[in-house]
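Beneath this line is the structure, given in structure tokens, with notes to follow.
One protein chain omitted, others in place.
Right after this comes chain A.
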């Protein structure tokens, strides 16, 4: 870590609906900022180079890698983590389906997986199983073998399309 990287910068962002102001090292990743500074330990650091998806969070409406995003880049951004999405109930149906189908085992990948799946669901319609698998292929799960996850996402998409009144953010 060089002296330049150790420099700090002021950021102001909205995390899970709450305004946050902080002075962060310019080299600090967003996932570390969320976990270490804000105590939001739901999303996890795992591969730390953008492959596994365990750190997936929602930034300005898109699912992004918290380990490839600098906290400094989030200045002015709207950030949602699994904690906030839980509190608002935005993904309650998806979470319930994960539980009832046991679409998680150790649960380490799950917060990231839910954010990635929600991004697909927010597009509306009922994706094919192949499309679900393709969309989640940036999120690594070593426990489940993926089938129950695909089942859960498919079931939620079907339920939401079937006249469900839910109108989630970005549901276009």
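We adopt the following convention: a residue touches a chain if its C-beta (ideal position, glycine included) is under 8 Å from a C-beta of that chain, and two chains touch if they have at least 3 such contacts; residues count from 1.
By definition in this document, contacts and distances are computed from a predicted model.
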Note = Should one name the undisplayed chain from "Cupin domain-containing protein", "Cell division ATP-binding protein FtsE", "Carbon monoxide dehydrogenase" or "Energy-coupling factor transporter transmembrane protein EcfT" using UniProt, the answer is "Carbon monoxide dehydrogenase"
Ask   = Tell me, which residues in chain A touch the chain that this view leaves out?
value = 1, 25, 35, 40-49, 51-52, 54, 81-83, 86, 95, 98-102, 104-111, 114, 129-130, 132-134, 136-150
